Structures are given as structure tokens and as C-alpha cells.
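Of the protein chains in this complex, one is absent; all others appear in place.
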Amino acid sequence: MSTTLLLIQLLNGLQFGVLLFLIAAGLTLVFGVMGFINLAHGVQYMIGAYLTVAFAELTGNFFGALALALPTALLLGLALEFLIFRHLYDRDHLDQVLATFGVILFVNEAVKVIWGPSPLIVELPEALSATFQITEGLLYPVYRIVLIGVGLVVAAILWLVVQRTRVGMLIRAGATNPEIVSALGVDIRRLFTIVFGFGAMLAGFAGALAAPIFSVEPNMGDDLLIVAFVVIIIGGIGSIRGAFIAAVLVGLVDTLGRSVVTDAMRLVFDASAANQIGPALASMLVYVFMAGVLFFRPTGLFPARGSA
Amino acid sequence: MKNLVSLVAAAMLAAPLGLSPAMAAEPLKIGMVLTLSGPPAALGQQARDGFALAVEDLGGSLGGLSTEVIVEDDELKPDVALNKAKKLIERDEVDFVVGTIFSNMLQAIFKPVVQSETFLISPNAGPSTFAGRNCNPYFFVTSYQNNQNFEALGKYAQDAGLKKVFLLAPNYQAGRDSMEGFKKNFKGEIADEVFTPLGHKDFSAEIARIAASEPDALFTFMPGGMGVRLVKQFRAAGLADRMTFLSAFTVDETTLPAQKDDALGFFGAGSWAPDTDNPRSKAFVEAFETKYGYVPGSYAMQAYDAAQLIDSAVKAVGGDLSDKDAVRAALKAADFASLRGEFRFNSNHYPVQDFHLLRVAKRADGKFQTEIEQTVLEDAEDTFAADCRM
Partner (left out) sequence: MEGGKGAGGSAALGFGLLVALALVPLLSQVWGGTYLTSLVMQAMILAIAAIALDILIGHAGLVSFGHAAFVGLGAYVTGIAITEGLTDGMAILALVVLASAAFAAVTGAISLRTSGVYFIMITLAFGQMLFFAFGALAQYGGDDGMTLWETSTLFGTDALQAGGGLFWVVLATLALVWGFVGRLAVSRFGRVLRAAKEAPVRVACMGFSVFRFRLVAYVVAGVIAGVAGFLLAHQAEFVSPAAAAWQRSGDLIIMVVLGGMGTRNGPLLGALVFLGVEVTLSHLLEAWRLVFGPLLILVVLFARGGLAGGLDWAVDRWRTRVQARA
């Protein structure tokens, strides 16, 4: 593999990682602070994408769509929190799994009823549809670079908020020891609602950013949800820093693995056997990586809870 | 609702055709097992609508028997497909099962359906599994043998003098078949063979490899949403101007509404396209678009033909479905005017037909469809029929 190719794959891995981080950030906070397993988080990603489609049709403008989709995603997240999730915080994890699974079923079906089963697409705005020559014969879309940039900026802001503000301090304290925070007189419920709403919005934001390059279709959040869980597990639950590092690692492992594993197999096996084993192994790689991390660090790379 | 799309016009039709009242009272029951949920639901929807349109065009009856169509969703889960098929056979006691869209669903329902001696007619899935040694007297296919579209593209690549081709497919059985099929007729250089996981999202890694190996053409098989993403990302990377895009089930009427201009000029393959030049096909496309508001693809056409096939067979046996051998002979005769033109069954009950190179075009009304560019294979038989002892 040439160095340019490697460079491109690194960019691709980084971009996937950034997208994963936007989804995982909300997930890890909701999990870390509230101890709440939200399977419906992938649905928020899908909602973000569909809202962008809908508003893009309405306004005819990607940025306009984004501006409308984000607050709507926030509102929908808050509505879900108010109607359902709020009643589940003090319940067993598995009750949360069951209820949020119900939410997944409902929203996936509702989306299909409203927008139909076929994949949909959002057109990129003119300003972002440019490309630049990366090697002779290969153009790299500017939008993807923008996506990486935006993701990094959001990550930085999020880190600042969590590390430097009062709310962030409460979030960190909540992730480490929610009982004490509550005992100190902090309105933990309101904190939960805020964290939940913004987590949902971030996932929706990821969906909106993904809409112009990926197709928008029902169930699009299901598989990503699983990978997002992998990310927060590797990173350590409740840790924004962990989620970021794990997201980038998973993005790189997945992307580079795909291009390297089959070639590596060809060194050992004949071509047809390599083509059979390689892709299966590449698909497993993320899970092997997670199992490996957990083998050596049973609570992830950066566990937020010290002892528990 | 979906389960009882009852298309009954019994009283009206029994009399002119001179059927006895007893026979007219017993409607023809057809069960469909199609994928109607999840991302590939668009394919099942096409097949459902195509079949319904045929029944409507035939006056609500097939072969003179008032017809009831029961549509079941297999949810793309083998166990669900199996349950639904068993329900159709055991509880609804259907006379024919029409299904499925996907090969793995066909695998799941095949044994119970044919063992109950119910005729199974596939409107799309045509795996090699049941074309050769495991061909079955109760199984007919109105679409194609899966490999044939790929073989047609390989033949075209060979004839067009393309020297170096890059192969890209998802990592599952049909994906592996696609590469084998393509290589059967293409003898030039294979730049690389790359498999992606099913449902792959981001093709940028693959696109970088394609660009680096500088082939004359990309051959790919990326059904559904994967095709939408690949086409967009392929176009955005600027590769569309540098090489030919050869594909099967990647740019078709189910994906074009999302791909739009990005797919313009890309090639597919098939036995039919909406611009097929015969009056019946033209009437079908027009009626379909009027009724359902979208452009029919091959899935709709094949389901329409499946209904016509059943109609012709029921008519030939005078509505008496008890003599299975007679019904089989009548089905085998394929005595109907297929929308695609010439059509007959091979010894393994898979079609013998022409395959064309299709090109994506924009119509005057702004909608997109595939159009026949040239005929690549004539009267093509699949390679597995020789192994079929039936």
C-alpha cells in the first residue's frame, strides 16, 4: 500500500471516528451520569438524518435544514425523556433495555410509514460540494474534511464544557458518584434532562452530517448503535476523553482493517481462501479489538468511576 | 390491509368463461412471501404492486378463477419467512406460493413449500442452489438465474475490449457469485477483488483503492442503500469520468430516485427495462406509474409475469389444480406474453431469455430509469441446468 493510499485511509478512519464520537458522546454521558442504558440512542441519529431530509425539501438549503433539524432533534429527545425515560432512571438496567427497545421498534416503523422504505438522499450545498485533487485520478470531497473539522471542534467544545464549566463539573461528579452529588442538593433530575437532551441532539447532529454522504433509510441507526456501544466500552463509561480516543481508534481499526486484512491473508492463504476469510475477519476486527481491550482493562481505557 | 388484498370479481367473470358454479365458488388462492420491511422493502413493494396490477389487468381472476392474494412480509429473517410460508400452506391452503425477493429467504422456505407439493414461483431470487442438482419439479423462476446478469456484464466487458477491471461486492453468497459470474466471460486483467460487509456505509476506503489501481472499469454488485452510497461517493471522488461503471442491481428503479444525476450514464444489466419496445410492456409501465406513482423496475415486471404465468397455467388445465403433473406441464409451457418479449423455461424451470446492457437515463419528465443500450446475450441458458435431473 502506497503512502498516499495510507494517508487517505487514515483520513477515512478519522472521519468515521469523528462520526462515531458524536454518537458515542451522548451515549457515554447518559450512561455514565444517569446509569441509563439507552438503546434508542441510534434512533436519535436516524431522526437527525430524516429531519435533515425533510427540512432540506422544505427550505431547499442544507444549512437551513441543519438549523431547523438540530432544535427539532433536541425537542424530540426531550419529549422522549419526559414521556418515557424519566420513569426508568431508578429501574433495573434490563427494564431500560426492554423499554428503549420498544422505542426503537416504534420509531423505525414510524419513519418507514412517513417517508417510505426506499433510501433517501440530501443534496450537498454548492459551497461544500467541491473536491480537491489528492493524487492523480482521485478527488477527495471537501465535505469530508469539513466533517472531520466540525467533529474535532465539537469534541473540543464538549471537552471544555465538561472540564471547565459548572455544569461540566456536576456531570463529572455525577458520573463518578451520583448519590453524593444528589445529597449535596444538586437538582440531579434537571441535570439528567439537560444531558439527555444534548446527547440526543449530538446524535441527531451526526445523522444530519452523515445524510449527504450516506443514504438515509429506516433502521440506519441500529448497527451504528452497536458500534457506538463498543466505543464507549473501550473508552470507559462516562468519559468524554475515553469516548473520543476510542471512537478514533475504532474508526481507524475498522477502516484500515478492511484494506489490510484481506491482503495480509493473501500472504498466508491462496487467493480464494483469503477472499473468504479476510472480509469475515475484517468485520470481526472491531469486536476482537474490544475483547482484547477488555481482557487487559476490564473497565475500558479511561473508566470514570474510580472504584465501582 | 396487506394480508387480504382481496381482488375478487367472481360473479362477473365466472359466467362468460363458462365455468361451473362449483368451481367459481372455490377461489384461487395465492400466497406471496416478500421482503416488505427494513431497507430493502422497496424491492418487495415493487413485486407486490406488479403482481397486484397483473391480477387487476386480468379482471381480478387468474385463469378464470376469482383470485385472492395473501401477501406476507418475511422481514428478511429466515425464521419469519419459514413461519409465514408454513402459514400460507397449512392454514390458508394456498394453491401457489410466489416468493421470494432474496436468496436466503428462498432457502428458508424452499423445503416445506415443495414438500407440500405446492408450486413455488420465484419472482426474483434465482440462486444456483436450486438450478442444478437440487432443481425441483415444484419450483419455477420468472426472473433469471442470479449469475446471468453478472455473466452478461462480463461478456460485455470482454466484447468492449476493456483490459483491466476492478471487482467490488458485499461479502455474502450473492456477492461471491457475482464475481464468479463476471469472471466467467471476462478474460482480461482483474485489478483486484474487494469484498465489503453487507450494508457497508462508507466506501471511501474502497474508492481510494479503485483509484490507485487505475482500472478501465469497475464491476460491482451493491443492491439497495449500498448502491445509493457507492454511486454518490464514486461520483464525488471524480472516478465516474475516468472509468466505466458496470453494475448489477446497483442502479435500478428502486435506487435511482435517490441516486438521480449521480448515476447518469452508469451501466446495469437485465432482461428488461422500462423502455422495452413492445406494446404490452409500454402499457404496463404506463398503467403502473398511473396507479402507484413510481417507475417500475425488473422486480415489478417479474412479479407481473409470475401472475401471467399462473393465469396461463390455470387456464390450460381448465381450473382443475388437482392434477399436479398437468399443472406442471402447463407452467412449463410458459404460454403467456412476457413483458420482456421472448421467454421460455429451461429443463430446470429457470428462464431462457435475452440479457441486455442497461444505461441510466433521465426522462423528459425528470424521473430516472434504465434503458436498453444493447443486447449482450441471446437466448441465454444458465450453466447449472445441465446438472438438473428432472
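Each chain carries a letter (A and B) given by its place in the written order, and its residues are counted from 1.
One rule holds for everything that comes next: a contact is a pair of C-beta atoms (placed from the backbone, for glycine too) under 8 Å apart; a residue touches a chain by one contact, two chains touch by 3 or more.
Predicted model, so just to flag it, every value in this text is computed and none were measured.
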Contact set of the excluded chain (shown chains only): A, B
Hidden-chain contact residue, picked from the options B:K155, B:R176, B:K232 or B:R359: B:R176
Hidden-chain contact residue, picked from the options A:Y50, A:F229, A:F244 or A:F302: A:F229
Contact partner of the left-out chain, one of B:L82, B:V194, B:A303 or B:V317: B:L82
Missing-partner contacts on subunit A, residue numbers: 31, 37, 84, 87-88, 91, 93-95, 97-99, 101-110, 112-113, 226, 229-230, 233, 237, 276-277, 279-281, 283-284, 287-288, 290-291, 294-295, 298-300
Positions on subunit B where the hidden chain makes contact: 1-3, 36, 73, 77-79, 82-83, 86-87, 89-91, 103-104, 107-108, 110-112, 127, 129, 134, 171-174, 176, 198
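Quick note on the criterion: only the chains that are shown with their structure count from here on.
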Whole-Å separation of chain centres (CA-atom averages), subunit A against subunit B: 36
Subunit A contact footprint on subunit B (complex, rising order): 36-42, 45, 171, 176, 193-197, 199, 201-202, 204-209, 211-212, 214, 224-225, 228-229, 232-233, 236-239, 242, 254-255, 257-260
Touch list for subunit A against partner subunit B, complex: 2, 4-5, 8-9, 12, 15-16, 109, 112, 116-121, 129, 131, 135, 137-141, 143-144, 213-215, 217-220, 223, 255, 258-259, 262, 271, 275-276, 278-280, 282-283
